[in-house]
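Structure, as structure tokens:
The complex appears here minus one protein chain, its other protein chains still in place.
Letters A, B, C, D and E name the chains as they come in the text, with residue numbers starting at 1 for each one.
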Amino acid sequence: MERVDGRRPEQLRSVKITKDYIKFAEGSVLIEMGETKVICTATVEEKVPPFLKGQNKGWVTAEYAMLPRATQIRTQREAVKGKISGRTNEIQRLIGRALRAVVDLESLGERTIFIDCDVIQADGGTRTASITGAFVAMVLAMHKLVKAGLLERIPVRAWLAAVSVGKVADSLLLDLCYEEDSQAIVDMNVIMTDKNEFVEIQGTAEGYPFTREELDSLLDLAKTGILQLIDIQQLVLGEEYAF
Amino acid sequence: MERVDGRRPEQLRSVKITKDYIKFAEGSVLIEMGETKVICTATVEEKVPPFLKGQNKGWVTAEYAMLPRATQIRTQREAVKGKISGRTNEIQRLIGRALRAVVDLESLGERTIFIDCDVIQADGGTRTASITGAFVAMVLAMHKLVKAGLLERIPVRAWLAAVSVGKVADSLLLDLCYEEDSQAIVDMNVIMTDKNEFVEIQGTAEGYPFTREELDSLLDLAKTGILQLIDIQQLVLGEEYAF
Amino acid sequence: MERVDGRRPEQLRSVKITKDYIKFAEGSVLIEMGETKVICTATVEEKVPPFLKGQNKGWVTAEYAMLPRATQIRTQREAVKGKISGRTNEIQRLIGRALRAVVDLESLGERTIFIDCDVIQADGGTRTASITGAFVAMVLAMHKLVKAGLLERIPVRAWLAAVSVGKVADSLLLDLCYEEDSQAIVDMNVIMTDKNEFVEIQGTAEGYPFTREELDSLLDLAKTGILQLIDIQQLVLGEEYAF
Amino acid sequence: MERVDGRRPEQLRSVKITKDYIKFAEGSVLIEMGETKVICTATVEEKVPPFLKGQNKGWVTAEYAMLPRATQIRTQREAVKGKISGRTNEIQRLIGRALRAVVDLESLGERTIFIDCDVIQADGGTRTASITGAFVAMVLAMHKLVKAGLLERIPVRAWLAAVSVGKVADSLLLDLCYEEDSQAIVDMNVIMTDKNEFVEIQGTAEGYPFTREELDSLLDLAKTGILQLIDIQQLVLGEEYAF
Amino acid sequence: MERVDGRRPEQLRSVKITKDYIKFAEGSVLIEMGETKVICTATVEEKVPPFLKGQNKGWVTAEYAMLPRATQIRTQREAVKGKISGRTNEIQRLIGRALRAVVDLESLGERTIFIDCDVIQADGGTRTASITGAFVAMVLAMHKLVKAGLLERIPVRAWLAAVSVGKVADSLLLDLCYEEDSQAIVDMNVIMTDKNEFVEIQGTAEGYPFTREELDSLLDLAKTGILQLIDIQQLVLGEEYAF
Partner (left out) sequence: MERVDGRRPEQLRSVKITKDYIKFAEGSVLIEMGETKVICTATVEEKVPPFLKGQNKGWVTAEYAMLPRATQIRTQREAVKGKISGRTNEIQRLIGRALRAVVDLESLGERTIFIDCDVIQADGGTRTASITGAFVAMVLAMHKLVKAGLLERIPVRAWLAAVSVGKVADSLLLDLCYEEDSQAIVDMNVIMTDKNEFVEIQGTAEGYPFTREELDSLLDLAKTGILQLIDIQQLVLGEEYAF
């Protein structure tokens, strides 16, 4: 099966990560995966949420949003509706949880890294692009803390990236664009480290259940995509950002 | 390792499903898994959401809540806070999505099955108990439609149940109670059919990533639990409810 | 006139109070009056609202809600609407006010008894059943404080119960079920102590005003019902809970 | 006991009702009871709420609010808090219910009388003053409908007024001002017609229950106040407004 | 062109300012400009907003609202909608900003003057009437602080009033009533001091842009109106309130 944009089943879209995209943020990137574009910023706050006070640990949390015309049809602003949708909530909880899984919160000290992922153009895979970009923005912000003498080293235990995989008709595909995603009968988001370990797996049958064999093949596909994304992250950050 | 309540690692808590628990609902159960107790009701509405109008298809949707004193420490009502939490949103979206994966929405016709899962006592695994109970409540409500001549048969393609598995210290455990859940370093909810197919997998590393081998073992453990739960569902419903 | 469920005009529905119904709450009951079923819990909090700080007095407050399928037609959740209805507000203010009228707040000390009344099945008289049940849950929670040595005695001045009375067609009836309530032309809720004293009277003409003589007869009817309810409360609690 | 403002126990405060106080409303009054001042307006809307559509009946409903500096200490606006308080809800439901009890909704036809009671100065008894004033504003608006040929006669079955009574220390008092109200141990609002019939009785024990004898005396006291208020209403409206 | 109410183009409506209109407020007026009537109160609070703490400066802030039947067609309450409209927000920010421009916040000390402007009848120019009235209410409240020995003198640098001007058809008009305002093609609100200085100019083309010459003429017209309003303010306050 030919994919809608001519890619091979196991091929990522073209990926571009522009670092220091927003002047005022401690860390920031513009990540582009095909036509999906997300601004990720990392803000350092010298305090932690109430439930962590006095525990000598830090925190990483995230918020996610889309500009109204990121989408083909204009989406109403959540600020206008007066509340965050269920979908937004799920995504921002996922981003924060994934990043925390690779951060050494004790070494971070009593401070919070506040991640903002704002989708300015949406063509599928916005949550996985957000995680891949947010990881870089977070490392950039942590590096500033190191340079300022506030941290000894970047308190991260592994590189982290995310990608979607899915079953469309009879094909298993890597990195679904919007058109593919809307036809998928299995939809899976996988978040992994550079050590081939899982941080989160979310696999959903859209109408039809899937077998253990399909699950295994999708996880293999995700792994190849994630290793490529981590290569790009390392290239963008350069050797200075080792951990 | 001895579990806190003396169970073996691969042992479910005692399960009890009481059908027709609420007089006015078209379908209802009280499901008890150990100390976790959830009232699940199914309401039939002879209309569908706007996005489905005129498509000759039905819909299944769900809401989830906890009574304030379901928990050890009283939890503030979401109605008082004026908004649904991110956690609640995630859970109710999950319940609806899982049930829809085994329902033949075309055969259901232009009507909605509205599921309510209200936790009256919470000791871990409330979302998986909700799904296992909600499936039974939904089938009870559909059976009423069959008896009333509105449906030819119960429009369900497979039996469905859900269970949690996780890694606590070095042990892989089935059906975590609250105390185990709060110490787990891997936490996974698995929803499967009686045909050994997956409807949803949500695996999360709480602080430490997990390997492919651990994933495989956890999925095996989940499968044994789900088959037992489906046996209980079938016993409760009896032969009249075949599909 | 024969009542819809065959009762005599001055007859209560069958009443059942199950104590310690919810494991985690300091005090709890399930109260059933005919088909009306309410879970009442009492939570002890070792603080008082801001307006009482430093006054050496305690507080009793209440919240009330209904599960969506407590009713014949599914009711939308207030958490989904994002606000508490006027009816809910009136009822929970009434429950709190009634309980405070018989509690010695000075003896309670600087702590709050937080009452939750959650209707799981509604067939009329939910607010009066809530008060009758909440009183028992509150006493159970206070008794725990006595056993823990935090209070010398249960700081309650009188037994308290509530019942509805009303005029349906030409009959004055005790303890209206939903069908009677919806046809009543006078509707009255009466809250009294075991000493024949009033704590609250709320009488409303639904369309047609009522006379002083009707008022007097309805109050007599309420009194007989309340004394029976207090007998049941005393039986459930047993002699250990004297005050 | 001398009352704080020198009145006798059974004496109303000075009452003044100014009709047509707001130019644009179909009916309006400024009612002053001592220092309590309320603007009551009645708006005619040529439609009914959804639950009444097609039933050839009208509706009367009410909203109540206070200006922030109606009170001694500035009160935060409910619009700023983003929600209506429980107290406001109770009061506006009471006003609407009381007026409906004397209106012939069938004769009113499919239209709504929308009452607004806005307290500009609050010195106790704002809900009873609102009802007494709202009745006059409603009749003024109905009279306009009669003059416009839309109604044959004012569709009201009885005159209606409201007053508070209460027990302060050992005295039973009529028409409590704020200072008295805040010390009352029994607080009762009574709404009656000119035919000595009750439309609503709300009696509350503030801390201490009250006896049947006290109830009887308070109702007698309320009756004398209400008859005086109805005299004033009749004087203000004049003979043209007979019904 | 004859104006709808017979005024000359450069003529104000009849203006009346009644001081001490609300008993409980530290400062209050009822200001009437033609049929527009606004209750303005000033409340003194002995604290400042968080962003000013510890700076030895005071603050002046304002809220604005309309009674539902201030307008010809009933307006829904913002408390019922659950949020403040954009228009209300703009007006209350404007009132606060304008008053602060003539107040010596350092001399005021760490206290806040809280202004409430509640329109009870609206016939155009409610925001400018609010400012003109609020200035007087504020001075009255400050004068109480002087009399109480809390301030040495009224901390105001200039008299302040506001008026609307506009272009209706071909005429430039002072102090537009509602009917004129709704037809205006240029609409301008001007706030000035007694020293002929501007505090705020807001000029808006309603559909058609305006020229520099028109701007100049409108500002001249506004100036004559404002000087008359300040004369009235001085007359109402009397010599005691000099600053």
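The criterion applied here is as follows: a contact is a pair of C-beta atoms (placed from the backbone, for glycine too) under 8 Å apart; a residue touches a chain by one contact, two chains touch by 3 or more.
Predicted, not measured: the structure shown is a model, and the values here were computed from it.
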item: Contact set of the excluded chain (shown chains only); value: A, E
item: Which residue of E:Leu52, E:Leu172, E:Leu219 or E:Ile232 touches the chain not shown here; value: E:Leu219
item: Hidden-chain contact residue, picked from the options A:Leu12, A:Ala25, A:Ile91 or A:Leu176; value: A:Ala25
item: Candidates A:Arg8, A:Lys53 or A:Arg77 - the one touching the absent chain; value: A:Arg77
item: Touch with the omitted chain, as defined above, among A:Asp118, A:Asp181, A:Glu206 or A:Asp231; value: A:Asp118
item: Contacts of subunit E with the absent chain, listed as residue ranges; value: 83-87, 89-90, 92-93, 97, 100-102, 158, 192-193, 195-212, 215, 219
item: Residues in subunit A touching the chain absent from view; value: 22-25, 28, 35, 39, 41, 43, 45, 63, 65, 67-72, 74, 77-84, 114, 116, 118, 120-121
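Definition applied: only the chains that are shown with their structure count from here on.
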item: Labels of chains that are neighbours to subunit A and to subunit D; value: none
item: Reference interface B-C: repeating pair among C-D, A-B or D-E with over half of contacts shared; value: D-E
item: Self-contact between copies subunit C and subunit D, residue sets same or different by half; value: same
item: Contacts with 2+ other chains: residues of subunit D; value: 83-84
item: Pairwise chain contacts under the document criterion; value: A-B, B-C, C-D, D-E
